[in-house]
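In this view, the complex is presented without one of its protein chains, the others remaining in place.
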Amino acid sequence: MPTLTVNRQEIEVADGATVLDAAKACGLEIPTLCHHRGVPSAGACRICVVEATSRGRTRLIASCAYPAEEGLVVQTESERIKRSRKMTLELLLARCPESERIQEMARELGVDTPRFKTENRNQKCIMCGLCVRVCNQVIGVGAVCFSGRGQTREVVTPYKELSDVCIGCGACAVVCPTGCIDPAEFRDKLLERIPNEFNCGFDSRRSIYVPFPQAVPNKPVIDRENCIHFRTGGCGACAQICPAGAIDYEAEDEFTEEKVGAIVVTTGYQLYNPAAYEEYGYGRYPDVVTSLEFERMVSASGPTGGNVYRPSTFEYDDDGKIVGGEKPMVCVFVKCVGSREEVKHKPYCSNICCMYTAKHTMLYEHKVHDGQAFVFYMDVRAPGKNYEQFVRRVAKEKTATYIRGRVAKIFPRNGKMVVWGADTLSGNQVEIDADLVVLAAAVVPSSGAVDLAQKLRIGYDEHEFFNEAHPKLRPVETNTAGIFLAGACQAPRDIPETVAQASGAAAKALGLVVRDEYEREPIVACVDENTCNACFNCEPVCAYGAIGEKEIRDRKGNLVKIVAEVNPGLCQGCGACAVTCRSNSIEVEGFTDAELYAEIDALVP
Amino acid sequence: MPKIRPEDLEAIAMRMRRQAKLRDGTARARVTVHMGTCGIAAGARKIMTALMSAMEEQGVDDVTLTTSGCAGLCSREPMMTVEIQGEAPVKYVNLDENKTRVIFTEHVLGGNIVADYALGVGSERVA
Partner (left out) sequence: MAEQTSPPTAHHVGRAQLLVCAGTGCVSGRSLKVREALLEEIDKRGLKDEVKIVATGCQGFCAQGPIMIFQPDGIFYQKLKPEDVPLLVEEHLIKGRPVEKFMYVPSAGEPPIPKLSDIDFFNKQRLIVLRNRGLIDPEKIDEYIGREGYQALAKVLASMTPEEVIDEMTRSGLRGRGGAGFPTGVKWGFTRKAPGDDKCIICNADEGDPGAFMDRSIIESDPFSVLEGMAIGAYAIGASHGYVYIREEYPLAMERLHIAIDQAREYGLLGEDIFGCGLNFDISVFRGAGAFVCGEETSLISSLEGRMPEPRVRPPFPAQSGVWNMPTNINNVETWANVPVIMRRGAEWFSSIGTDTSKGTKVFSVVGNVNNTGLVEVPMGTTLREIVFGIGGGIPNGRKFKAVQTGGPSGGCIPASLLDLTIDYERLGEVGSIMGSGGLIVMDERTCMVDVARYFLEFLVDESCGKCTPCREGVAQMHGILERICAGQGRDDDIEMLIELAEYVKDSSLCALGGTAPNPVLSTLKYFRDEYTAHIADGKCPAGVCKALIQYSISADACKGCTKCARVCPVGAITGAKKQPHTLDRSKCIKCGACYESCSFDAVLVE
């Protein structure tokens, strides 16, 4: 822990600290250019010079790189320092007259126009080498280096060929003091795009990202699959640059165990993959999109910034952001893609498509004023409050032409998507040259719903929607006590219905947990601990997960045996376990074999 | 070659000493064999070889061996001149290898002029 004197103030600093650190600890500001907190210092630009006296000699030293030595006497303000810094900036300004950072720093020191001229090759680079150091010493990649020396020095890739080692981490651009580095210029190929899932893969994201704008908590996450650090052990740029030091590569996902009294299942839905309709060409033709993809496009915070473009004409910048495209002048919406199709697809009505398609036609009209929208429909179902009025408005304002009938085929021709369909009202065949086709795909439960159902021991139907305990009387409960349902995991639902059901489920759950005592089913199974031999055949047959383990111990606490145990709060008294038990050790209370035989004996003398 | 130890240095140095002396140009005595055409014809080359062998055998390192042209007394070749530092040069004539060895041992090393073979002492006056 060396102690040194900075501007007559004694200060003790940590081992390995620099003079710059010491000055900062004293609250002094020293201008820097080639210094960055996360990168080893080089003392190259000489802006940070201060006067340092040791062993009777006073010299100008680069404070960013000079170690804070015991007994060093440092002066951060003097005529000599000012003269040096001023000249450094004058020379740099002569080299980089266009750099705003240099202009600004020079102005602060009273240099407006330099007295010198330099033949510039790069109008902004001050050859400080931060990019080279961060790439070589921090990231460990070495995609950029210096070539030449002195005046011919420049920042290049090795052999001035596009780099195939650049990992595109962008650390060079982050540390560059004059903002003159574009890592895209170094790479020999576009970096592998990581599709942004939230934007349906239209644009790309980095391997450290905030999943979506309203994420809770609104914090970045690292995508291990794609993160260079996890793939190669290198990079680590985010950790170097994060001023809060919040990046922790060691952190692991963990399982947390909570004991709860009630569970509300709200796993929602996903869209049926319209690729199942091969004739629609979804997945083959970029201009055939799902309604969700269209929804992202019209969102102001979406991949196109709220602009509707034909995906085949997306223009990307170097970061994979969409910056332009062609507006679709003819847009065809196809409803019931997958819904109400008993033979090959889903027999049920997806409930929400009619309304959102009507909304989409309006949004499309807002975004593309002179665009033309067509909607192919089977029926328009608008049974909610004000729903019919909304659909009427669409028809009245002629934001879309509704065509009753199915679409037979979609295929590209001369840059357009040709939609062949039937108008069943007029009995005509319809052909539309569309720029964009939006498929209102069916609502299906989220993948993994079956796994979850089995885990929670709740029922599900043939379409994998979870079953309520009773369609009319117990619509938010499941057959398993304490587990409730809300939203589209149970059936296709729109937002108002979902909110109402969720409120109901919440109330039911609360009803359970606020009570000190609660009533259970009177008829439950119980285990005869004397005869149970812990084969646990009863466990898998219990649909409610009511079978547990119980340890039987003697007075000294020694384990005597393990037996099955019935959780009476969960048991619904169905008796499946009693049937299964080979030793007749588990029986339904009040309906034991002995009781039943006794009854029979009494009835049949 | 084996590794050497400090004491080996001396042996190597001894071996090199004659050479070093030769290059330094410091010598106690100087023997000049007159090797003009006449001298060579009369056998001066053998005299030279004999002298060199003698020096080699006896490890003499402080004698300079040199040649000169004809000494002017062609009839009595082969001839040589022995100069011991600080003394007048002595010319020997009608030499053969045996005589040469005797002169080398007696005069060059021993310091005694071999009068039997000597022509005279001193050199010509140069104007």
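All chains are identified by letter, namely A and B, in their written order; residue positions are counted from 1 within each chain.
Heads up, the rule we're going with is that contacts are C-beta pairs under 8 Å (C-beta built on N, C-alpha and C of every residue); 3 or more make two chains touch, one makes a residue touch a chain.
Just so it is clear, the structure is predicted and the values come from calculations on it, not from any experiment.
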Taking the full complex into account, find the residue in B:Glu56, B:Glu87 or B:Asp116 that is in contact with the omitted chain. B:Glu56
Contact residue for the chain not shown (choose from A:Arg8, A:Arg149, A:Lys259 or A:Lys396): A:Arg149
Contact partner of the left-out chain, one of A:Thr53, A:Ser84 or A:Gln103: A:Ser84
Which residue numbers on chain B touch the omitted chain? 1-6, 9, 12-13, 15-25, 27, 32, 35-36, 45-46, 48-53, 56-57, 64-70, 96-98, 101
Can you name the residues of chain A that touch the chain not displayed here? 41-47, 49, 60-62, 65-67, 69, 80, 83-84, 87-88, 91-92, 94-95, 115-116, 118, 126-127, 129, 145-146, 148-153
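Definition applied: only the chains that are shown with their structure count from here on.
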What is the distance in Å between the mean C-alpha positions of chain A and chain B? 102
